[in-house]
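Heads up, one of the protein chains got dropped from this complex, but the rest are sitting where they should.
Coming up: chain A.
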């Protein structure tokens, strides 16, 4: 009995010591993955380029705020996370950070005082950045960004997520792999450049990979089956990029690169979050880099090669197209609304026209698991950003004032079931939920 008490007591003490250690012993920070020459200087523009590739601006700048001064609200399932000021301001920004501090934030998700960052900051992905790019990025933030004094609201999540030390355990699951980039052997330079951009700075998996049980990205490179097979962001579907019906697999690499550079290509157009990604990030990448991304995505596709393009090559007049062409007076509400509102641009074939009117047949937004994106575009329209290669802010108008919830539901359901699309119906309640969102 005594012995048992002693053993239990020892275990309790050990447990408490372990817990205290878990909470208070500083996290081991990852050092540089490459020892650079002491006189290493990043090339002119390299830091800004890494910033664009990493899209730091998008999250760390508030609507109407100064660049990188933070304060933007990120809605997470755990609550609102406020992005931080990453200008070189010494009081409110990162002006006092050393290169090692900066690297630790990108690799380990910890601030200089050991506080864990919430993984809304995609250090799971940034952990793959090369030392050259980290130094370049550090140099950019320290010397090229205007310091802005801006104290941002502190993130206060509810229990248990306010116990930031818990992230230490989460990191064991999500970000404990060896830092730095490991090219895939047997693949060429272009593939690996694409891989580096997608998996590292581009942090595509943050949205496009599903999350596992622990809310970590389910796979951070192509060896994981679930990697980039689609995720969810704020209730919107981030589409699969690897399946046979996905954009990067159906399109040519040139078309995928055009999508990244201009938010549009011969088939589709970027809306919602992806439109912002193009606006703030990918349009600034070189043509070679966007082609590298497209090539990498193409090569990691799960489709048996050739199938998708063979299907595309055969022009088929679908039943939907026939019904729309016949335009019988007794046609159902959905297709009738399509004829009255959509067919002028998107055509009865659902194929749209070139880079101006997106294709709706096989469009990942139309058939997305969550219909929120489709409903939002029907209600509020969408505008493409002005880019160097395609300066036109092509804009689809919204129909929120013209169509009722029931009508939008009928139209969206028609789109999701029309031509070769097969996706579940949309209800008026779904539409109302999206409509209400905009009224807040």
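In this text, a residue touches a chain if its C-beta (ideal position, glycine included) is under 8 Å from a C-beta of that chain, and two chains touch if they have at least 3 such contacts; residues count from 1.
In the analysis below, contacts and distances are computed from a predicted model.
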item	value
The complex's invisible chain, by UniProt name, from "ABC transporter ATP-binding protein", "Dihydroorotate dehydrogenase electron transfer subunit", "GMC family oxidoreductase" or "Ubiquinone/menaquinone biosynthesis C-methylase UbiE"	"GMC family oxidoreductase"
Option touching the unshown chain, where A:355, A:405 or A:430 are the choices	A:355
Residue among A:111, A:192, A:224 or A:386 touching the omitted chain	A:386
Residues of chain A (touch criterion as defined above) contacting the omitted chain	341, 343-345, 353-357, 381, 383, 386, 388-397, 402
